[in-house]
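First the structure, in the form of structure tokens, and then the observations on it.
Only a single protein chain was left out; the remaining protein chains are all shown in position.
Per-chain residue numbering starts at 1, and chain names A, B and C are given in the order in which the chains are listed.
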Amino acid sequence: MNTKLTIAGKSFRSRLLIGTGKFSSSQVMQETVLASESQLVTVALKRVDLKNEQHSILQGLDHDQISLLPNTSGVRNAEEAVFAAQLAREALGTNWVKVEIHPDAKYLLPDPIETLKACEKLVKLGFVVMPYIHADPVLCKRLEDVGAQCVMPLGAPIGTNKGLKTLDFLEIIIQQSTVPVIVDAGIGSPSHACQAMEIGADAVLVNTAIAISKNPIQMAKAFKIAVEAGTMAYNAKLAKTTNTPQASSPLTHFLYE
Amino acid sequence: MNTKLTIAGKSFRSRLLIGTGKFSSSQVMQETVLASESQLVTVALKRVDLKNEQHSILQGLDHDQISLLPNTSGVRNAEEAVFAAQLAREALGTNWVKVEIHPDAKYLLPDPIETLKACEKLVKLGFVVMPYIHADPVLCKRLEDVGAQCVMPLGAPIGTNKGLKTLDFLEIIIQQSTVPVIVDAGIGSPSHACQAMEIGADAVLVNTAIAISKNPIQMAKAFKIAVEAGTMAYNAKLAKTTNTPQASSPLTHFLYE
Amino acid sequence: MNTKLTIAGKSFRSRLLIGTGKFSSSQVMQETVLASESQLVTVALKRVDLKNEQHSILQGLDHDQISLLPNTSGVRNAEEAVFAAQLAREALGTNWVKVEIHPDAKYLLPDPIETLKACEKLVKLGFVVMPYIHADPVLCKRLEDVGAQCVMPLGAPIGTNKGLKTLDFLEIIIQQSTVPVIVDAGIGSPSHACQAMEIGADAVLVNTAIAISKNPIQMAKAFKIAVEAGTMAYNAKLAKTTNTPQASSPLTHFLYE
Partner (left out) sequence: MNTKLTIAGKSFRSRLLIGTGKFSSSQVMQETVLASESQLVTVALKRVDLKNEQHSILQGLDHDQISLLPNTSGVRNAEEAVFAAQLAREALGTNWVKVEIHPDAKYLLPDPIETLKACEKLVKLGFVVMPYIHADPVLCKRLEDVGAQCVMPLGAPIGTNKGLKTLDFLEIIIQQSTVPVIVDAGIGSPSHACQAMEIGADAVLVNTAIAISKNPIQMAKAFKIAVEAGTMAYNAKLAKTTNTPQASSPLTHFLYE
């Protein structure tokens, strides 16, 4: 794994993307983002006051090391996603967009059909698209085929903190993908983020687990270094799991000598 | 959790213990130990040349930040363990000992009965005993009762790299214990070490996963920071796992306004 | 759960579907199918000699309690699936079809986009469609919307015998679905089949685990009763999992009376 994450030709030192929802205050959110050293920060369009040039939420994130990544959270189909992406481009001056389409109001799971359709259209409109999707290896390849610049498969339903429930499928996606794989949704603790990196993910996106922690700033730092630990472990190659145990210490015969 | 790990009144900045077996060379082992910043390093008595004051294996570890922790690996009962501990005290000048008793030559699992017996005896002989045991909450309490200075329950059979297979029992042990709980055996990746700390373990011991990695030095560093990440996450309090997902991003209504 | 499984108005006493691939001989396959008491048996079109009215493979299955369910295994897109379904209708005289579309030659995972497209078309052509898909809750709802008569989400990649790796998503699918949910692929043992029924699946499809067993006939019987056990348990309502243990036996005070 390279030292940097590269998406659409742009490089990032940090492999931790963070979201800005659910924080107790804007102030805490901004301090947490800075503490995480994340360079790619998602913002729900909803929170951006489109008529106000001085979006308070964004001012705190106006930092030369941070790129904002608007998401289309709340849209229910491809058409709405395309419209939302265009609004975001105008309001925030970025052609990057995280495509999230969830017709399902209860579990907020992504729609594979509409997501593919939206990405195809948005790529043609010049967007850098980053689709949030189920951990479906075939869908990931199809998104690559229409020009998605990365894929963002989920680890578990959003907000559940359950970790890499889709592990078997993430491994296939990582093996097959030619674009970065960013595990999104379900990551509830630094060990989950670390594990995602260990199996070869290119990055992770975390929001709930940091935002609702008792100490978001410290939790953000914990995630930051857990991602680094996982990346280092991937590069150093993990030992295989085995059913045939071996002692670290040789059986000593000194007692019987 | 305090910033330091304290066992028998002695404090350690590092919560990562590492073992010295299975490395490709003494040189690699020594560099790895230093890179890990571990301060408590286990040594199998077998590897110590008891007739040679200049134990080559140990010279490289003669560092004011590192305490050697001889283990009794290879003994099959309490009597042999007590004898091995006495040999170690004489050879290495330390009254600390990791008690490992495994009559079982195949899986190298610890014997609960002989371990309790050995610990009781060794405490009376003035040793600081650190018993390696099954993740058995009742046994842990009994070891505490006879004066063990910590307990070292296993995560999975030694050398399997399977991680925290005993999770449900480790959680009970951590909840009940009044001495430090150090998860030993089975930890195969930094994410496992991170998880152990997240659930409240006081430290972890790692050997195989580092020693047989393609790049032990880098892997040791990965474990070091994973342990720190887990400790920070524990202190910042993890969010709960839930079956009722919640979006990080509020459903946006901007499209319909 | 009703005593019968009903798909497209047709009722089946058995909730175990079985596949006919991978058996050591046609003879063993036929005896196994009869032993399983399955009433819905999948057949790959490949194995049907389309020019020979006396398909040997099928003669053994010509039983008034058994309905053949041709699958489209081997097709790579919707167009091929529709063509295969039409061939099957002509050759076997049934308008039921299990839609399997896997462009991915290595893991044989289903294509969500092409599967939806094929199902929509086939429903219009008068077929009863039973789509094999990823355990994607949103896709399942969309398939229902276009008229699929059931959904067949996978438990794990086909042929891996790994069981219900998609458990968290299967539970959501079962909760939301208004058509029968049949867990397909990955079921490697009777306990997996039992578990699928316990969480409320309407049926399971098993092939590899039976066909490559040392004793397929006995294994088929084991699956048959495991499915019944799971169905009964679902109807009798399982006790909840808890972290607060309770003894079955009250603490006895007789000793101290």
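Here is the rule we go by: a residue touches a chain if its C-beta (ideal position, glycine included) is under 8 Å from a C-beta of that chain, and two chains touch if they have at least 3 such contacts.
Model, not experiment: these values are computed from the prediction.
K.L.:
Which listed residue (C:S11, C:Q175 or C:Q218) would be found touching the missing chain in the intact complex?
P.N.:
Missing-chain contact among the listed residues: C:Q218.
K.L.:
By the contact definition given up top, give the residues of subunit C that touch the hidden chain.
P.N.:
19, 21-22, 42, 44-47, 50, 71, 73-75, 80, 83-84, 87, 100, 105-108, 157-162, 188-192, 194-195, 198, 207-209, 211-216, 218-219, 221-223, 225-226, 228-230, 232-233, 235-255
K.L.:
For subunit B, enumerate the residues touching the unshown chain of the complex.
P.N.:
102-104, 107, 109-113, 116, 134, 136-139, 141-142, 156-157, 160, 162, 165-169, 172
The rule is short, and it goes like this: only the chains that are shown with their structure count from here on.
K.L.:
In whole angstrom, how far does the Cα centroid of subunit B sit from the Cα centroid of subunit C?
P.N.:
46
K.L.:
Could you tell me the distance, in whole angstrom, between the mean C-alpha positions of subunit A and subunit B?
P.N.:
Taking the average C-alpha coordinate of subunit A and of subunit B, the gap between them is 32 Å.
K.L.:
Out of subunit C, which residues touch more than one other chain, so two or more?
P.N.:
There are none in subunit C.
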